[in-house]
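Here the complex is missing one protein chain, while the rest keep their positions.
Up next, subunit A:
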Amino acid sequence: MLQLNDVHTWYGSVHALRGVSLTVGEGEIVSLLGGNACGKSTTMKTILGWVKPRSGEVIFGGQRITGKRPPQIVDAGIAPVLERRRMFPQLTVRENLMMGAWRRRDTAGIAKDIDKMAEIFPVTASRAGQAAGTLSGGEQQMVAMARALMARPKLLIMDEPSMGLSPKFVRTIFDLIIELNRREGLSILVVEQNANMALSIASRGYVLQTGEVVIADTADALLNNPQMQKAYLGIA
């Protein structure tokens, strides 16, 4: 479904991605792991068209999307749930959801999807008229996910969904991710620092280090990899 082939991305003279290749299959949950400044966010920005890679290609659904503009990439079917949730704070929860459907013109379908979101994320209904900025972090994460789904994506990219949330809420969020994947057959790329949590739901994982994929394996293998346990999983 999504395929990155030897992608090199530069910020001015900084070589941020040094040949990243990865794939996300249809209906698969894949996690992209790594510490700070390893290139996780740059990978996401490159996929979304926010930065253009200098070489390499991004293929989505059989179509080359390298260098396309962000609105076209949304149209192609990729929606991100951004780091720190990024609500439109003074807009209501409902308006936030409506913004998620920005590129869609099917009013009836949008209304239907809002009802559907109310089912999956009850908070989007109970707080529909409330300014999104007044919600708690966990509630905002729910709204952020619902907002991204309003675009009817084929691939959901989640950037640090666990950041700033209590462990209990992180569990809830990850359970929801699994459910979405099962119910909708949605492909999901989880970009995370919380390697334990991310690998517990993913089928495969990639570990990035200074702009390069250093390990690519199945989730189980990664969880048992001694190098991984030492560096990312907190098991000495």
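In this text, a residue touches a chain if its C-beta (ideal position, glycine included) is under 8 Å from a C-beta of that chain, and two chains touch if they have at least 3 such contacts; residues count from 1.
Operating definition for what follows: contacts and distances are computed from a predicted model.
The chain that is not shown carries the UniProt protein name "Branched-chain amino acid transport system permease protein", picked from "Glutamate ABC transporter, periplasmic protein", "NADH-quinone oxidoreductase subunit N", "Fe-S cluster assembly protein SufD" or "Branched-chain amino acid transport system permease protein". Only one of the listed residues, A:A16, A:I29, A:V58 or A:L82, touches the absent chain: A:L82.
Taking the complete complex into account, A:L48 is the one of A:I29, A:L48 or A:A202 that touches the chain left out. Even with one chain removed from view, subunit A keeps its contact list with that chain: residues 48, 50, 69-71, 74-75, 79-80, 82, 86-92, 95, 98-100, 102-103, 131, 133, 147-148, 151.
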